[in-house]
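Note that one protein chain is taken out, while the other chains of the complex remain in position.
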Amino acid sequence: MREFLASIHYGAWVLPALLLIPLAGALIIVLQSAFSRDDSSLAAAPSARWIALITFLLEFAVSLGMWWAFDPGTVAWQFRVTHWWIPAWGASFDVGVDGISLFMVLLTTFLMPLSVLGGWTSVREKVRSYYALLLILTTGMIGVFLALDLLFFYVMWEVMLIPMYFIIGIWGGERRIYASIKFFIYTFLGSLLMLVAILYLWLHSVDTVTLSNSFSYDTIMQHAAFTSRAALWLFGAFFLAFAVKVPMFPFHTWLPDAHTEAPTAGSVILAGIMLKMGTYGFLRFALPLFPGAALTPWVRDTILTLAVIGIIYGALVAMVQPDFKRLVAYSSVSHLGFVMLGIYALTLQSVQGALMVMINHGISTGALFLLIGMIYERKHTRLIDAYGGIARVVPMFAVVLTLVSLSSIGLPGTNGFVGEFLVLVGSFKTHPWFTLFATSGVIFAACYLLWAIQRILFNKLDKPENALLRDLNARELVIVAVVTVAILWIGIYPAPVLRRMERSAQNFVQVVTSSPGARLASAPETGGSR
Amino acid sequence: MPNGFVYEFLFYLFGLTAIVSAAIFVTRRNAVAAALWLVNTMFCLAALYIMMDAQFVGAIQVLVYAGAIMVVFLFVVMLLNLGLPPSVADIKSKGARIIALVAGLAMLAELLVLARQKLPAELPWLPRETSVTTPITEPLFRTYLLPFEITSVLLLVAIVGAVVLAKRRS
Amino acid sequence: MHPLAGSIAELVWLLPILPLIGFVINGAISLFTSFHAGPADPSAAHGEHDVAHAGHEAPDTHDEHAAPKRAPLHAIVTIVGPLVLLLAFGLGVAIFVAMPSHMATPFVKTFFAWMPVGTDLPIHWAFQVDQLSVMMVLFVTGVSALIHIFSVGYMGDDPGYARYFAFLNLFVAFMLVLVLGASYPVMFVGWEGVGLVSYLLIGFWFNDKANADAGTKAFIVNRIGDFGFLIAMFLIWSNVGTLDFSGVAAGVGSLPAGGPLLTTICLFMLLACTGKSAQIPLYVWLPDAMAGPTPVSALIHAATMVTAGVYLVARSSFLFSLSPVACLTVAVIGAVTALFAATIGLKQWDIKKLLAYSTVSKIGYMFIGVGVGAYVAGLFHVITHSFFKALLFLGAGSVIFGMHAAYHHTHSTEDAQDMRNMGGLRAYMPLTFVMMWIATLAISGIPIFAGFFSKDEILGSVIARAADSTLADVHWLGIPGSAVLYAVYVLALAGAFLTALYMTRMMLYTFHGPNRTGVEEQAHLHEAPPLLTFPVVVLGVLSVLGGIINLPAFLHLPAGWTGALDQWLAPVVGDATLHVTHGVAAETPHEVALVGLAIVVAIAGIVTAFVKLKPAALVPKRDAQPATGFERVLENKYYVDELYDRTVVTPVVAVSRSFLWKGIDAGLIDGVLVNGSAWFMRGLARSGSWLQTGQVGAYAWAIVIGVLAVLGAFTLR
Partner (left out) sequence: MVPEALFFSAILFVIGVVGVLTRRNAIIIFMCVELMLNAVNLSFIGFSRLYGASGQVFVIFVMSVAAAEAAVGLAIIIAIFRHHETVDLKNINLLKGWCSNCPWPNRVECIRLPAPSPSWCGCCRYCR
């Protein structure tokens, strides 16, 4: 397989291709709508759905090649492509992949076809623009994960934001306007501060070759010079932008609204991929660029406390939610609290655990949202109390919902456990007390999900209309099969995934812990020898 | 012509009449009377201009300002038959007037405080044989040529605007 | 080259895989049948029928429609279920036979890397074959096979038949993973797996809220135990550096013996055990677990799963033996639970609840055994207990099966599990009656039966260690170790007396005295079908002969017979046991007297029951008056459930709903910060618009004020 990929110079064109395929798909849909006069309701434009699905499957196939072509041995950027974008400013189209971003991209391309297949019949009107927006959104997301140029990263960050705003705003639930505006302003506020920080960095980093300021990640890592006070402010700016996205405890209130009001595909993407932007940001930008600021005791302790509060608070509030989607949304707050704990514990196990939780959360919460979408299409209500005792009526749905919930709780043998165990084992070495409280989150996770499942699947079948629910049809069975395989495979044999991310995680820990002081004295940075 | 006594006397005469007529203009309830008092102020000012060696501007003042603009004003007043004073006085309540006076006096005080600077000596008078317009030509057509052109455009726009606004909707 | 390297032991991975295959086949069949039954599933329409058997044992719906579904699929499930177990048992026996008698080092078979992170945390899927794990494998697969056969008869016409066998097979698979795991994480997979399956099986008839609640409660309480297990694992890894049993056994020497660290590790592990084996703080789920089918209670909540805690302590004997304080805690918890559960058992009317509390009490004994360092005694009691407790449950199952059939024929809605509706069944179920008496004598500790040997060995070891051991030297919460151990002995004896009492009470009320089921029902009361009685008989035999596994020394039998289990388990737990008793084999001072005392206590329990209780005076449940005073407290199990509910569950839910969600989330963050700032901006804009009055005069004034300000600034400059 590797020879075949090398023969077609896979490394040279794969990343730009990953960015362009969705755009091409979107273009086709838009052009197609330009020629046909009729309105774009579902009946009139079935092709839009199929174009989107085929594009996403093609995208997944192309990205799957990276799984084999990726060389786990080195730390350097792989499949790197660099072209001048705005030479005057020193901004370039610079994309590359390493152990951390590889799986984020694979997760994105894995979840997109599932979310389109999942939301197959949920969107009825303005179908063409819906699928075009989804495609553009994918480019934005993959762009964020691949960007090695800060300006390109920021542009992709905004490109990702706008389609999601429309997806929630137009095709959402009842309070969609409120939710989408809140989502947009929350994220936009954070990212503006980040832009200021990026510009500050740009000013203070001179490219040795072109002797001008440059946005490139490596130059900034090596040559950016700023005082420790400035580093603190810069870290604060980056922290705010990413904390909103993670979402960490005080900045999380946009998440339940955005999730409950988003259509099925929207909430799958929101939970599965967009929440990882925040943690990816910490892993790529916030910590490596300002290790000194990040590791000042009071900063580290506040972040860790926020993470642990997030875990317990998310779980407790999830327990009492009447709406199942809000419950899963709050559970995401809890899961990503684990990721932040893992990142900040800075041991190899905890960082790899954090990456695993990011992947597993994407799969299991994405699957949960798909399942909620399926039951929502049948009964058009997300309230837990509207259901009861439907396990006998829809047995296949019941089995899968139980399995996915168990993976979300972190039952050993499923993928949830691998991530959580590594995070907790790793962070126990450096922060035992924080981990002690975080582990209690494992109990609350069992409480809220099992209680919800019991109220939905088991108990008395007292509502007669529930007895007429149809079980999963063929399309849904395909999704469910794919998700189950993913859950069990990563649960039982995660070694290849862990092996690929090990070198990058090791390098991340080494960069952040080894040189908090050096970054400030504007001496060339030793660690980041990408 | 040195600043003889006659010159100063006339200067003060015209100045004071201008101020008095302006004061009366402000207090007239009848629009036409007010307009005429304003014309009188403008004539006194024209006189002052001439006495300050700005003969061309004085002529323009009389010609354009008093002659053209005030005539238009009177014309509009006549058109809207505002001649007879309106039933309800259009002067604001006593309280408002007092506040306005206070604000005016405050402004006057500030202006006078600002005016206490030392002014340079006056320029020599123009020699008799030079024509009245020569001093203006150099600045008008060389340094300030662009503003001069722009004012022509401005006037064109004003004309068009006035016609469009005032035209009766068909 | 390990002696077992080339042998049958290589196939050890097949042990859990076989039941797993059973699970997959049965699961597929169950999904296939219910998937094609379509939404209008006939049994769903019988909603109202369920109400009749509120919450209690009811092989769901004996509706007539079940008969036609006895298609070939039903037969496949009947064959696959028990067959897979018998194969596993056969493989276990083969491995047992292949094992050399004195295998010093365990045979660790590593398959593939599970979570290889860096060099310092290599977690692999690895199974460990040594004397302890083989012993557990044999008794788990053996008892499970018997119970599977029993279930074929018992659950025969339940619509969820395939699903039931799928879960039962899955349980055995996870139990084998737990027992065979070579490192703590792999064991943890089995540990939580059995928790999951017990959740699925307790809530098997999930259409009834009580059953579903019991299932969820069991899982969450187990999960609290698992929290302890996780923390113990983290402590071990961060201090010892590895999580494999052999690695930890070697590395534990570096830690300060008896130090605070070791004690904390062992206490967290104890928390895990109390969760899984239903000891004092976390036992509340076991009585509610009786909501599941009886064979499930027999298998999971009597014989196998609940002994996982004892297995964990035995497997980590190298840790526990080094921290005497933790060992004493284990012993004390075991003793207190034994007595506490026995007292509750006195006044229970539901036959399954009574057996549940008897299980909690008996596991207390096992904890005393492993707590005081007599690991072999504890494990011996595990085996014998699984025999007679499984027998008791299956016997009770046959009784309930008969009662239910009777009530079903007369369509009465009486409670098939309440002893007050039974009585005098001796005449109708002679075989079950004899077998139950064997089990009762065994559990009470009457000589020739299995219970006597294992319980006596535990009591003897308590006294031996009270006299001279590392436990006696150390102080537990200020009380000297020996005093604590003597107190444990007294509690154990009291527990033994009460056990004899309530078991005989059960026998009297169920089998002796007049029959209270009802005249027309008596016609339908008859012995359970052969499928049910066969396992009961086998277990009966085992309950009688179980003792020979580890005959005590004072019987002066020929060399080969005494202490077979001691020699068998010596390589695994031998040195830990010796460490606790200062390196010298413990012998109990004046042992024969103590044994005599134990026998006297047991017989006294039975005699008092016969004397005090008058089964004739009993009245059926429907017209029984509510109990009063202390009796009511016992019947309501000291109101522990209500206490937990009021102190933990309700406050947490109330706080998180009113304070965390409404208060902080909706109120503080959303209300004040997010919407608050939006409202503030609106207010600002509205007040700004007030200035735009539209009057030209106002604007003039604004300009004048501006000019005044500017000129003022100039004048002041």
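Which chain is which? They are A, B and C, in the order written, and residues in each are numbered from 1.
Just so we're on the same page, contacts are C-beta pairs under 8 Å (C-beta built on N, C-alpha and C of every residue); 3 or more make two chains touch, one makes a residue touch a chain.
For clarity, every value in this text was computed on a predicted model and none was experimentally measured.
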(message) Just to confirm, in the complete assembly, which displayed chains does the hidden chain contact?
(response) B, C
(request) Over the whole complex, note the residues of subunit C touching the chain we left out. (result) 686, 689, 692-697, 699-701, 704
(message) Considering the whole complex, not just the chains shown, which residues of subunit B touch the missing one?
(response) 3, 7-8, 11-12, 15, 18-19, 22-23, 25-26, 31, 34-35, 38, 41-42, 45, 48-49, 51-54, 56-57, 60-61, 64-65, 68-70, 72-73, 76-77, 79-80, 82, 86, 88, 90-92, 96-97, 99-101, 103-105, 107-108, 111-112, 115, 119-123, 135-136, 138-140, 143-144, 147-148, 151, 154-155, 157-159, 161-166, 168
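Please note the rule applied: only the chains that are shown with their structure count from here on.
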(request) Answer with line, ring, star, complete or other to describe the graph linking chains that touch. (result) line
(request) Express in whole angstrom the distance between the two chain centres, defined as the mean CA positions of subunit A and subunit C. (result) 39
(request) Calculate how many whole Å lie between the centre of subunit B and the centre of subunit C, each centre taken as the average of the chain's C-alpha atoms. (result) 105
(message) Looking at the complex, which residues from subunit C come into contact with subunit B?
(response) 697, 704-705, 707-708, 711-712, 714-715
(request) Would you tell me which residues of subunit A are touching subunit C in their complex? (result) 182, 186, 250, 252-253, 313, 316-317, 319-321, 348-349, 352-353, 389, 391-396, 399, 406, 411-413, 417-418, 421-422, 424-426, 428-429, 432, 435-436, 439-440, 442-443, 446-447, 450-451, 454, 457-462, 467-471, 492-495, 498-499, 502, 506
(message) Help me check something: in the complex, which residues belonging to subunit B touch subunit C?
(response) 92, 103, 106-107, 110-111, 113-114
